[in-house]
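Every protein chain except one is present and positioned as in the full complex.
Chain nomenclature is as follows: A and B, assigned in order of appearance, with residue numbering initiated at 1 for each chain independently.
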Amino acid sequence: MTPVLLLQVMALGLLTGLVYALVAAGLSLIFGLMDVVNFAHGQFLMLAMYAAFAVHAASGVGVALELPLVVLLLFVLGVATYRGLIARALGVATNRGMVQIFVTFGLGIFLTGAAQFVFGGDFRSIGDGMLANRSLILHGLHLPLAQVAAAVVCLLAFAALALISRTEFGRALAATREDREAVALIGIDRNRIFALGWGLGCAAVGVAGVMLVQFYYVSPNVGADFALIAYVTVALGGFGSLLGALVAGILIGEVEALTALLLEPSLKQVGMFAIYLAVLMLRPRGLFGRL
Amino acid sequence: MPTLLRRAAVALVVTLMPLAWTSSVRAAGDVVIGAVFPLTGNAAQVGIDARAALETEAEIINGHHDMPMLLGAGGGLAQLGGAHVRLVFADSQNNPQTARAEAERLITQDHVAAIIGSYTSATAATISQVTERYQVPYISADNSSPSLTERGLHWIFRTSPTDVMFTGAMFEFMQAIGERTGHKAASVALIYEDSIFGSDSAAVQRKDAAAAGIRVAADIRYRANSPSLSTEVERLHAADADVLLPSSYTSDAILLMRAMHESGYAPRAIIAQDAGFVQQSFLDAVGPLAEGVMSRSAFALDATRARPAIAPVNALFHARAGKDLNDLTSRDITALQVLADAIGRAGTTQPEKLRAALAATRIDGAQTIMPWRGVAFDDKGQNSEADPVIQQIQGGTWHTVFPFAVATAAPVWNVGK
Partner (left out) sequence: MAKLPDNAILRRRRRELAAGGAVLLALAVLPLPIADVYTQNLIIMALLFAGLAQAWNILGGYCGQISLGHALYFGIGGYVSTLLFLRAGLPPSLGMFAGGLAAGAAALLVGWPCFRLSGHYYAIATLVVAQIAYLLALNWDFIGGATGLYVPFHAESWGDLAFRTTKRPFHYIALAFAAAAWFAGYLIEGSRWGYAWRAMRDDPVAARSLAVRLLPSKMAAASISGGLAGIGGAIFAQYVGYIDPDSVMSLQLSILIALPAVIGGVGTLWGPLLGAAVQVPISEVSRSWLGGAGRGSDLMIYGALIVTVALLRPAGLASLLRPARRPPPAAEARNANAA
């Protein structure tokens, strides 16, 4: 094995890891806010990818149009999911933990079926986008343009999320997270904060979906594998920690790539799962978790 | 009040009876045939296409389309007084347990004369066990795992080639093209998904490579439906074999081609084990990147001169499915044709007689849409006359390049250049 090969694989692992990180960020944000794990997260990603695909097919304008439209759509979807289902699930008298798991899980199944109903079961992809099938060549390293763009946008999205957490809304988010009762006293509408949190979390998935579909195919079941990785990423980084999602995403991308290179490609997920378990044994709340 | 209660109870029982939904009302004389395919889940599109293909063939048998092939005249099965073929579809969800339950339901409730299936090998494994126990023929239209017909089952009939036959054709081609051009393939790289299809395919390829004296430069088993295949591609790139032999379903095939292109790796030759590489969605997704890719195939859409039925049958299928026949859908059509022919010759759907008629099948290749010598089953139920072809994407469409006798285009062979 040459050093170039190692560098190449690590570079690709980093690019992939940043996408994992952004998919995980939305999940982590929602969890941190209200203790809810969204088991339909992968399906939200899938919807974002289909939406971007549809916008592309209809307009052909490219990412510049797909990003704002899809992010807005996912934001609305997130708010609607909170208002329509999650608020109710949180209001039940018994078994709240179970109910929220299975409400989102059922929603995921429903969305998979709906996607198949609307788009059919076939694999779709944007084959002719501006970014498709081009590579950046840097010092002998081949970096797929679409993935580089995705990585950059993911970093920007993280920066945006970090900025939001410094605004008044962000402080309200943090306050609600710390003490759900006290915030009511200072005039913060908890339900509104939660709904916006869901919108924000889903918008992050929307960004990830748009960037992903530039180089990845989409089908009704595409979300499942990304979702599994997202759950592991969030738990590895620590539920509720934005920084944790970023670090864990990159770590998982690298471990996966290096396992595939140095060991057995079919066991690359074993590599990343093993790292996750090892970290969890040392830090039961993940790398940066406080919850 | 008691009557009301009783009525309510009856209503409840009727609505809850799981039997209620399969009121198998049979038109007198119809021949009912079951089809088990994945209609939901990751492989759903294959099942949906198979459904269109089987319905096309049923329409040919029952209607009046006058196709130049066996049973192409239409008008139903003449020997059964013009009885129509009726299809009942069931969703296997690509799950062996579900496939088993659905096969049982078709046999016991819809009283199907035979079952056609099933795309994936794992579902065929359980369906063939059910048909064996109930003594109903199972026509394997498109399962290529060799082990299916090696388990001593009496009720399985596979019209299409196995991985052994397919892979054999790939290595024959490499040998022949090497001799013709003087540029022999010295090494191959295997990349295959980790489910039953990829593992079986790679096992045969490894054996054939050893027998042909060709070095296996890379042997990479990857996780199906991975979010990324770029590291796998880097390993292939590093191995840089003469011929790349991928065994992948559609999703991975798309990812693989893109990752190779992005990393600047262009294999000198790619000969695919069919599956994902022959799907329309693969071509749509990777477009020009697929130029020059070869695949083994059981079907040759361009063999219209030798098989005059291809064009009109394809037109009929296209009207239904919105796409051309491919390697899988053509095999579904042929499976139903072979089965209907046997039912006709048996003159009945009585299982023993139908089995005997299937075993005695002798169909000339020219009477089908396939480029095969014909259809005739050996004592294991395997069609021994299903000769695969090698095809290549040239100018965005598939052309048959081997065997040279039936080729419609000369192969582009870059090994040694």
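Going forward, a contact is a pair of C-beta atoms (placed from the backbone, for glycine too) under 8 Å apart; a residue touches a chain by one contact, two chains touch by 3 or more.
Source: prediction; values computed, not measured.
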The one residue from A:L7, A:M98, A:L136 or A:L156 touching the chain left out of view is A:M98
Given A:A174, A:I188 or A:L228, the correct residue touching the omitted chain is A:L228
Residues of chain A touching the missing chain are 31, 35, 37, 85, 88-99, 101-103, 105-117, 121, 180-181, 220, 228, 231-232, 235, 239, 264, 266-267, 269-270, 273-274, 276-277, 280-281, 284-286
Residue list for chain B contacting the dropped chain reads 18-19, 21-22, 39-40, 44, 47-48, 51, 88-91, 93, 95-98, 100-102, 104-105, 107-109, 122, 125-126, 129, 133-134, 145, 147, 151, 194-196, 198-200, 221, 223
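One rule holds for everything that comes next: only the chains that are shown with their structure count from here on.
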Taking each chain's centre as the mean of its CA atoms, chain A sits from chain B at a distance in Å of 37
Per the touch rule above, chain B residues touching chain A in the complex are 40-42, 44-45, 47-48, 194, 220-223, 225-228, 230-232, 234-235, 238, 250-251, 254-255, 258-259, 261-264, 279, 281-282, 284-287, 289
Residue positions on chain A within touch of chain B in the complex are 1-2, 5, 8-9, 12-13, 16, 20, 113, 116, 120-125, 127-128, 133-135, 137, 142, 144, 147, 215-217, 219-222, 225-226, 229, 256-258, 260-261, 264-269
